[in-house]
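Here we show just some of the chains, and they stay where they sit in the whole.
Letters are used for the chains, namely A and B, taken in the order the chains are written, and counting of residues starts over at 1 for each.
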């Protein structure tokens, strides 16, 4: 093979790679659009009036996740399955947002932590790398950390809306989460930074609970806490 | 001109002989450097994991258990530092300093964090170095210079100590925020005072230290700010406790609050 042929060959490879990236980018843009719609929908729970119809919002969000599944389905077809990490950067961000949104819906529905398996199912992707397009554990964790910060905001706003029980339940939930994260040895990467933020979420919620407690608004506390 | 290849064949010329020596000398040094880099990376990782482990003290009942576990981990780090000391036996530490400084700084960070949690004081450089004394089986070769079991020491430099302590402040800040989150009312104030002392120490040193120290001052100042803010919040909200609830709150959640330290 001559030098020219060699470079043509490589150039062919590079073009193919760029085409793949272009295709991925397009699907990811659509995914981001849908993610933004789900977010707007769920954000309304922070409004004083928003607390009333959480179940109906969750239902609507669940519907939008159907669309998400269509897109993730399309995304998988855009590149060879075993090269997931080659293109990871393209969808990492949106996948974290979607993991968060799935976790948020599940929390609003059941006040429990979504598992990695559940998120994968909601997004119609895999848990194990070997089985295909999957949810990286760090992306799942990042999504969970976004949830924590959303819940600290929810704790504040639920007090404004007159719901004094929710902060206490959020507090318990987030404390368990915090215990979980303490088990991890993180590198100095974006996930670590996000995890540092969790401490502030825990702190904020603790302050809300404190405010309720000194005003005698948290009578449930003792019972729940035990 | 055409004869050059032949000249070069003169493999036993004095020049070639000398360069063969240089080759060996340089390769030996380079190999040693590389081994030290690898040890340093190992030390960094293990020290970081120790720090993560130590952060768990704010959320578990048995602090002592974690401290012991961390000490075991640190012991294994010290063993690795022992290997470095072995590697540097008879060498000039500073010749290979760049290879090991990241690991050593991380160890200082971990060991001083451990010490703070146990003793609530800043570990001194002497105390750190005192634990870096290693007994070694003697190799037959240098039996003359060192009879009986050989004592090997590793001396962390003041600069590495300083840089490790600078990083420690970040961990202390994290611990402080966690404490507030866990409803612990006195640790934050304690940490605030300690961090302020370290901050004042660094500003006393100012720009007389090495450049790397100055670089970390900004982060240090930010950490101090976060801790001071946390203490401020605790104080402000503490001011609001309705009179009739005061007793309750004190008994239920701030029983061990030291009035001397916490109340101005």
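Structural remarks
Quick note on the criterion: a contact is a pair of C-beta atoms (placed from the backbone, for glycine too) under 8 Å apart; a residue touches a chain by one contact, two chains touch by 3 or more.
Here the structure is a predicted model, which means the values were calculated and not measured.
Only one copy of each distinct protein chain is drawn here, although the full complex in this structure file has the stoichiometry A x6, B x2.
By definition in this document, only the chains that are shown with their structure count from here on.
Mean C-alpha position of chain A lies 35 Å from that of chain B. Residue ranges on chain A touching chain B, taken from their complex, read 178-179, 182-186, 196, 199-200, 202-203, 205-207, 210-211, 213-216. Residue ranges on chain B touching chain A, taken from their complex, read 48-49, 52, 55-56, 59, 174, 177-178, 180-183, 230, 233, 237, 240-242, 245, 249.
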